[in-house]
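Left out: one protein chain. Kept in place: all the others.
This part shows subunit A:
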């Protein structure tokens, strides 16, 4: 009797299942702002040994329209030592009836080499399915085993913008007795059920509505609920590790991944010493060595097994003169060691989003390494993958965030430099002649610093046609530009980029009757107004501020006078300030001055509209024209 009972139960279960995936059974509030609904996202992780982690996952997604196709996410990445035991996708129509089943062998097996990497052994198995109708549902199950427990999966209850979650379940169980840590983030308004079980923890959440992307808002992971887990003892591509603090994790990186990989042969050491011969200042030595690395190496990324985490040895880099961020950083460190300058391999989460390594949750984090050189009183940073970044220029790639400095005494979380608003500076000086024929011609000089330097310095070797394309885009409000001489000067010591550009433009002025209209701001209009954000839900975040100052000397056409003087404008807001003024410099010559300061900071969502209003004003004034009338003589 037991048998038939269980069959009955099974039948009943399968019937409810097909109903479960019908489109109609989706709660209405989950359809708002959504291109797809995650019906169920369930992952069970069981750690059976320090080097064995079993993952069972099921993900069911109902796709509502074409934009939702990408949210199915029916794939699994795998490394050489991983075993993908099971992989299957079942497709259901909108009524929840099964229409197709896709087995593991019909998944595409592809190399998973990311942009910028030459070779890696990562691969991906990915579902290749052409939807035949909307909405449709895909139930995707996977089961795999990995020895790499250093990366215990993190769990997000919401995947992305424009996708809601009906059910999300995550369990993490350690069967082998290794202690583990977990951290819940941004659970705030969400109702997430947390159950501690023997050796593990289970999370369940229901009905998380879809969010709309909003301009100038914090990063998705900074306000949506996630769980981080980490094992105190772990394994990574053949190497065991143990850490509960950043200090310990740093020690492990130092002892297991770096130690002994910084040896250089005598000839190279001698050459390094010769490079700095006669120098005593450690900063000068650092410049010399860094310059040598920049002139002699290039970035090539190869990630094989533990090589994804361990730098290729300094002597190998010395031989081939290329490497990835780990290899080039370790090589630079070895050269600095050779000339008696201490430096530290530093792990960072690179990118403009300023993602911190979490001080409260030490685990394998970060996506990049660079080099820290502590000099008296201050830290110097070296980006060893770039052949052009100046000494100590962080830019938006690595500025203002917690990073892990790896020292022989262990790891240490330190913060990189924050650019103050005024540090991101651009000064534009221009002198122009305006003709009666409505033509302008003159010269512009632009000096850029801080993060504004970031936007410019890589253009130092642009070809003439690239320059043309660039300036015609930068000054797209000026028609019919012809460029004259273009000069760039990249001052790497002061981290300053100077552009000197001659240009002229036919018909810059427009006519209205017998009057001429002249827009005095001819070379730095800030016309970008952030997009409207209806029913704003997220705070306004200005990640980095900047300061622009401009002085344009304009020679008016013979016989013309300004009919109106633009009133001096002064706008003060909490987001920044804007001021313009025009004064008569000498007869027929006017001086236009402009100053725009944008302050970084996070402001309540109500301020978004005010900020937009401010930027609209800036755009309007930057476009404003003065009327020139013929002098009555």
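Note that a residue touches a chain if its C-beta (ideal position, glycine included) is under 8 Å from a C-beta of that chain, and two chains touch if they have at least 3 such contacts; residues count from 1.
Basically, contacts and distances are computed from a predicted model.
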{"item": "Hidden subunit of the complex - UniProt protein name among \"ABC transporter ATP-binding protein\", \"Transglutaminase\", \"Iron complex transport system permease protein\" or \"Nitrite reductase (NADH) small subunit\"", "value": "\"Transglutaminase\""}
{"item": "Sole residue of A:181, A:273 or A:321 that reaches the chain not shown, by the stated touch rule", "value": "A:321"}
{"item": "Among A:90, A:113, A:306 or A:561, the residue in touch with the chain that has been omitted", "value": "A:113"}
{"item": "Chain not shown: contacting residue from A:302, A:414 or A:569", "value": "A:302"}
{"item": "Subunit A residues touching the omitted chain (full complex)", "value": "33, 35, 64-68, 100, 108-111, 113, 118-119, 130-132, 162, 295-296, 298, 300, 302, 316, 319-322, 387-388, 461, 463-465, 468-469, 472-473, 476-477, 479-480, 507, 510-513, 517, 529, 531-532, 563-564, 616, 619-620, 624-627"}
